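Written below as structure tokens is the structure these notes are about.
Heads up, this is only part of the complex; the chains shown haven't been moved.
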Amino acid sequence: MALLPPLDDAALSPEARAVFDDLRATRKTDYVNAFWRVLANDPPTLARVWASVKEVMAPGALDPLTKELVYIAVSATNNCNYCMHSHTAAARAKGMSEAQFRELMAVVALANQTNALANGYRIDVDERYRAPLA
Amino acid sequence: MALLPPLDDAALSPEARAVFDDLRATRKTDYVNAFWRVLANDPPTLARVWASVKEVMAPGALDPLTKELVYIAVSATNNCNYCMHSHTAAARAKGMSEAQFRELMAVVALANQTNALANGYRIDVDERYRAPLA
Amino acid sequence: MALLPPLDDAALSPEARAVFDDLRATRKTDYVNAFWRVLANDPPTLARVWASVKEVMAPGALDPLTKELVYIAVSATNNCNYCMHSHTAAARAKGMSEAQFRELMAVVALANQTNALANGYRIDVDERYRAPLA
């Protein structure tokens, strides 16, 4: 049971309603998932987080599917139950194949293993890697 | 200072040497970074982890650059200093642009924010998301 | 299903009973929540953890409600289901308003986002911040 209740449309403040309207128009669906309905209890956070998601997940130097794969990788590492379910659904809708999902999970698991080795052994960064990318 | 010393080539066991040979041939470079030189203190782990990396990071349903981006996303979330330096270098070598890196970090940061909201509020998974992807 | 069963009062060892007596007297309630009933399987840990909670959460330079807010912030970041439910209830009992809870969650989420950026980009600490607080 969420710590704040998901709000149905009738319970939305005008500010929250405006966010839902934009979310529906942007996603071309009437469905608004529970994440946003719980955040609707806090309209400024709802508006701020939705604006961030809309901007960050838009097509750019990375395509939207790649961004969803990254989102899943972070969510698996953080053990976020809600996020794994909602973002794998979003990735599927954006074209993620089951084969891509399986490979994604294999990379995430491998990275968690080698992160533990590098962090655990306290491995020093190679001289050649110690420079900004730019 | 790593908890086990990075081994130079002269200090390698035959099993470790064979792994380094394959790593050099696979990566088409003579350079072997510190991660592998520290693991060389434990040849079975060196061999096992290298075999996993070689298999998992190979081209498949996901391309090698996408896999590196996912690796960076996990490493940033796990705060792995060594991995951030080595995998951003690897991603650059595979064609990651600075613009792609900036967007990647923006997605990773956003996902960490929304994971905290979903985990913190204990948001229940929508009925429609409760099914296997397959 | 917890890995060790929550013990009811009849099942308590004398050492555990003494802890429950002090917990009830300190909290001015007969209710003892499941966290303590599971720890009651390990009386020395029950006694040690209760003594720590009693000392650390007492009024001091920080008031008890602020301490509960900090507890919730850590629990949300660690994705602790039990702790989020029990400590939000405790904070409500100590006067946390729903508005305070919403702002708390917004700060926790923002901090998780900026932590990911600082850790991910490996940002060096400003010279002026490199000194003990004292």
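For clarity, chains are labelled A, B and C in written order, and residue numbers in each chain start from 1.
Throughout what follows, a residue touches a chain if its C-beta (ideal position, glycine included) is under 8 Å from a C-beta of that chain, and two chains touch if they have at least 3 such contacts.
Not measured: the values here are computed from a predicted model.
*Asks:* All chains share one sequence here; work out the copy total for the full complex from the 3 shown.
*Replies:* Copies present in the complete complex number 6.
Note that in this section only the chains that are shown with their structure count from here on.
*Asks:* Between chain C and chain A, is it the same set of residue numbers doing the touching on each side, over half shared, or a different set?
*Replies:* On the two sides of the chain C and chain A interface, the residue numbers are mostly different, under half being shared.
*Asks:* Of all the chains, which has the CA centre nearest the overall CA centre?
*Replies:* Taking the mean of all protein C-alpha atoms as reference, the closest chain is A.
*Asks:* Taking each chain's centre as the mean position of its Cα atoms, how many Å separate chain B from chain C?
*Replies:* Here chain B and chain C have centroids separated by 34 Å.
*Asks:* With chain centres defined as C-alpha means, what is the inter-centre distance between chain A and chain B in Å?
*Replies:* 20
*Asks:* Measure off the straight-line distance from the CA centroid of chain A to the CA centroid of chain C, and report it in whole Å.
*Replies:* The computed centroid separation for chain A versus chain C comes out at 27 Å.
*Asks:* Residues of chain A that contact two or more other chains, please.
*Replies:* 3-4, 45, 49, 78-80
*Asks:* Quick check: in the complex, which residue numbers of chain B touch chain A?
*Replies:* 1-4, 6, 31, 33-35, 38-39, 45, 49, 52-53, 56-57, 60-62, 66-67, 69-71, 73-75, 77-83, 85-86, 88-89, 92, 97-104, 106-108, 110-115, 117-126, 128-130, 133-134
*Asks:* Could you list, by residue number, the parts of chain C that touch chain B in their complex?
*Replies:* Touch list, chain C to chain B: 72, 75-77, 79, 81, 84-85, 105, 108-110, 112-117, 119-122.
*Asks:* Chain A touches which residues of chain C in the complex?
*Replies:* 79, 84-85, 88, 98, 101-102, 105-106, 109
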